[in-house]
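One chain of protein is taken out of this complex; the other chains stay put.
== subunit A ==
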């Protein structure tokens, strides 16, 4: 790029941030993604296209929302019933947010946690989606060069959100399949010591509960271990609970960090505890950019609130959400129906996979499953994982996300999103997987060590990449482009 560095002796035109890769969008996976973008599935217009299973979106309950909207015109400042509120709402830029918005969100968070733990509306701070919330909390807690520990596998967007403009860094706490990728005290200690030996100051631990990409919830013992660890080291605990209402089935139930610290007030210094929340996953409203920072630390609340100026929630949206979430009856109905539909979807999909010998990590939350394809790898390596991924994109025509992009320590795992499509599409996806597995089994005939059928057909590979930097741009929210969206396709 001509702009980047002028001739010697003159300063660089743009900032370092503008010219580095910290946004994490450069990716060797572009080849794979292009196949999806060029050929997106559409049930009627392009039935052989690539099915999008890389987007963690919750599209299962829009019928309920739409019905509620029709019955509640006052929730909008644009309807005849609501337009009298237009001016006051449109000029409202108080960074505390509409009181009724904070009240409604606090109540909703309490309801999601089945009434265990009350949330104080005065600790609700807005941000530009969970994306903005993560950056904001990092700005509050870490200086440039400081580290935040994060268990692997983790959401690829964290590298951008917590580190790009803040100058902080993420250090992995390695989890593996031997114990279902649970976070152990040993792994935490190991990561902490490693940082110390490298002279890196650790400021916080970031956990996602329910987990992305695993879809599992943390059990009480693990949570308590985590809390006692951070308390002992006097570091912060950032709990991303944006999937809290995607938990289904009766066991295991979701235990929020709020429950842990409220049931045992002595377990830690509350000033270390912070929750990140959003309406993007639980309600399925990623476009509305409703991010929340909830901190038990008064100074953090104060600082975060000032910083929220850089990414407040549109007052129009605050108004709508206040109305929606303060309808207790609707919220109860929504939460229960959403959980039911997610459970059905999860069951359908995991059963379908099991029929062809594909296992998934046992999970009961999230909008995805963590699929184990390690038995299909030609060898236990990330190169082989990438090969397999390219096949899945190009031949099976499903866009799934390879585990390496989540910094998984073991090759062969894939995150498959299942809540962003209708039932017929789920069936088609399962059919394609079945066909693929069967084909692969049929191809293994000779006793001699022979590559599986699909492996020899593989397209030219570009192996000149570092697989540690595999942040796939479509797995990060917000992302671009979404060519299948009629909103984009219709107009450009």
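We adopt the following convention: a contact is a pair of C-beta atoms (placed from the backbone, for glycine too) under 8 Å apart; a residue touches a chain by one contact, two chains touch by 3 or more; residues count from 1.
Throughout what follows, contacts and distances are computed from a predicted model.
A.B. asks: Assign the chain not included in the display its UniProt protein name, restricting the answer to "Fibroblast growth factor (acidic) intracellular binding protein a", "Proteasome subunit beta", "1-aminocyclopropane-1-carboxylate synthase-like" or "Nucleolar protein 11".
C.D. replies: Going by UniProt, the chain not displayed is called "1-aminocyclopropane-1-carboxylate synthase-like".
A.B. asks: Just name the one of A:246, A:317 or A:386 that touches the chain not displayed here.
C.D. replies: A:317
A.B. asks: Since one chain has been left out of the picture, which residues of subunit A touch it in the full complex?
C.D. replies: Touching the chain left out of view, subunit A contributes residues 1, 3-4, 6, 10-11, 13-19, 23, 25, 57, 59, 62, 65-66, 69-70, 73, 75-80, 82-83, 86-96, 98-100, 103, 128-129, 131-132, 135, 139-144, 146, 160-161, 165, 203, 234, 236, 271-272, 280, 284-289, 297, 299-300, 303, 305-307, 309-317, 320, 477-482, 485-488, 491-492.
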